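Only one protein chain is missing from this complex, and each of the others stays in its spot.
Now for chain A:
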Amino acid sequence: MAETHSLQDLQQPAVSSKVFVQRDYSSGTICRFQTKFPSELESRLDKQQFEETIQALNNLYAEAEKLGGKSYLEGCLACLTAYTIFLCMETHYEKVLKKIARYIKDQNEKIYAPRGLLLTDPIERGLRVVEVTIFEDRSIGSGR
């Protein structure tokens, strides 16, 4: 594997491993992730910090899937307009997904990147896992 790459590639941190936080199905089919702290992250991150992130994600997904007056209203309105209303506006779920994307980006910038970690938005993994990429230690220096 010869190193015939651009300068930018050489600066890239090497991926040491990936940790997958699986779904927690104990409350049914709603989207929830396990808050159990993976052992591979012990050296890099606070347990509490991690749990807070996952819990916040869980709360956001719960908000997206919440059954309540607002979601019913949206559903009925959509049905009446033969779902054409979604050509103009986003569904509630999509709005919350955008919120989640912003939250993850924010968390990455503030907490995870300085520790050489990266959270991947679960929607890119089909809401199956929260993928945490662990970069090798040497990347932290060159990453800044």
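In this section, a residue touches a chain if its C-beta (ideal position, glycine included) is under 8 Å from a C-beta of that chain, and two chains touch if they have at least 3 such contacts; residues count from 1.
Keep in mind that, in the parts below, contacts and distances are computed from a predicted model.
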Not counting the visible chains, the remaining one has a UniProt entry; which protein name from "Histidine-containing phosphotransfer protein", "Palmitoyltransferase", "Monocarboxylate transporter 12" or "Chloride channel protein" does it give? "Palmitoyltransferase"
Contact with the hidden chain only, please: which chain A residues? 1-6, 8-9, 11-15, 18-20, 22-23, 25-29, 64-67, 71-72, 74-76, 78-79, 82-83, 91-94, 97, 105, 108-109, 113-114, 118, 120, 123-129, 131, 133, 135, 139, 142-144
